[in-house]
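Missing here is one protein chain; the remaining ones are kept as they sit in the complex.
Labels for the chains are A, B and C, by order of writing; each one numbers its residues from 1.
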Amino acid sequence: MKIKIFYFARLKETLKFSSEDLELPDTELSVLKLKGVLAKRSEVWQKMLLGSLKVRGAINHELVDDQALIVDGDEVAFFPPVTGG
Amino acid sequence: MKIKIFYFARLKETLKFSSEDLELPDTELSVLKLKGVLAKRSEVWQKMLLGSLKVRGAINHELVDDQALIVDGDEVAFFPPVTGG
Amino acid sequence: MKIAVQSEDFDLNVELARMRESRKDIGALVSFVGLVRDVNDGETVSQLTLEHYPGMTEKALQAIVADAASRWAVLDATVLHRVGSLQASEQIVLVAVASAHRDQAFKACEFIMDYLKTQAPFWKKELTASGERWLDDKESDHDAQKRW
Partner (left out) sequence: MKIAVQSEDFDLNVELARMRESRKDIGALVSFVGLVRDVNDGETVSQLTLEHYPGMTEKALQAIVADAASRWAVLDATVLHRVGSLQASEQIVLVAVASAHRDQAFKACEFIMDYLKTQAPFWKKELTASGERWLDDKESDHDAQKRW
C-alpha cells in the first residue's frame, strides 16, 4: 500500500522531514505498527516516535489513537500534542 | 428625622413621584415600616408598596432588606427588581 | 478598571485597545456585548428604554467588579452600560475582562454579567405594538447569580 505521511512541529524539525510518500508491503497497518516501522530508520526516529514525547497521530485529518488502522491511500500525520489558541 | 426618597421605573410612573423629602417623628425606622407609612397615602401607594409587586429597597445606594433601619439624613430608594444588562 | 453609565454607544475595539495598551501580560480578553433583540416574549420590540438610579449605579458596578477581581486574577476590566432609548440591534452593555489565562477571564466576565443583571439598578421598558411594558426580572437570572 502507498501512504503519505506528514510531520509537524518538533517532529518535523528534529526528523528534518515535513512529508514523505511511503510504500509498504502491508494491506493495512496500525498507527503503532507504522511508528515501529519508522522507528527502525535511526536512533533519532526511534526516540521521536517511540520515546518519551507524546506523539499524536491523524489519519485523513482525524485525530486517531495507536490502534487505528491505516490503509492504502491514507494521509497520515504525526505531531506533538497541540498547543494552539 | 428627615430623609430623602427616590422612586424608579414602574413605581415612579405609577406613583407619579420621582423623589421627595420626608420628615418623620421617628429617630429610626425599618424599611418595612416606612413602606407602611407611605402605603397609608392612598390605595395606589398601598398596592405598589405592599402589594404583589416585589419592591426592592436601597439605603444610601446599598440594596437592603425590609428589616434594615433608616436614620436621619438617609437617602432611601424604592424600585422593582432590576432588569438591566 | 473603567466603569461608565452612558447614553452614547460604545466601541468595543477602542475599549479593548485601551486595555491591551495598559499591560503586556494579558493573554486572554473575554468580552460580552448585550444587544437589543427585535423580539421578546413573542412581541416585536420597536424600542427599549433604560432607566437607572444615577447615584447608585456606578457604585454597584464598582462593587461587582471588585468582587470579581477578588475571586479571579483580573488584570483589567471594563463595564459600560447604556441608558436612554435604544432600537433593535443596538448595543446595551459591554463587559470586558483581561487576564493572563482564559478560564479566569471567562469566569470573571460571566460573574460580572450575572451580578449586573440582578444587583445593578437598571430597569428596561419595551415599546411593542401593544404599548409600553416594564420588563419583569427572570428567575433564570437569579439562579445564575446564586451559583457563584
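In the analysis below, contacts are C-beta pairs under 8 Å (C-beta built on N, C-alpha and C of every residue); 3 or more make two chains touch, one makes a residue touch a chain.
Here the structure is a predicted model, which is why all the values come from computation and not from measurement.
Engineer: Give me the visible chains that the unshown chain touches, in label order.
Structural biologist: A, C
Engineer: Consider the whole complex, including the chain that is not shown, and state which of A:K16, A:K40 or A:H61 touches that chain.
Structural biologist: Touches the omitted chain: A:H61.
Engineer: Over the whole complex, note the residues of subunit A touching the chain we left out.
Structural biologist: For subunit A, the residues touching the absent chain are 6, 8-10, 12-13, 54, 58, 61-63, 75, 77, 79-85.
Engineer: Quickly run down the residues of subunit C that touch the omitted chain.
Structural biologist: Spelled out for subunit C, the touching residues are 11-13, 16, 20, 24-39, 88-89, 100, 102-103, 105-106, 109-110, 113, 140, 144.
Everything below uses one rule, namely that only the chains that are shown with their structure count from here on.
Engineer: Report the inter-centroid distance (CA atoms only) between subunit A and subunit C in whole Å.
Structural biologist: 48
Engineer: What is the distance, in whole Å, between the centres of subunit B and subunit C, each centre taken as the mean of its C-alpha atoms?
Structural biologist: That gives a centre separation of 26 Å.
Engineer: Mind pulling the residue numbers of subunit C that touch at least two other chains?
Structural biologist: Within subunit C, no residue touches at least two other chains.
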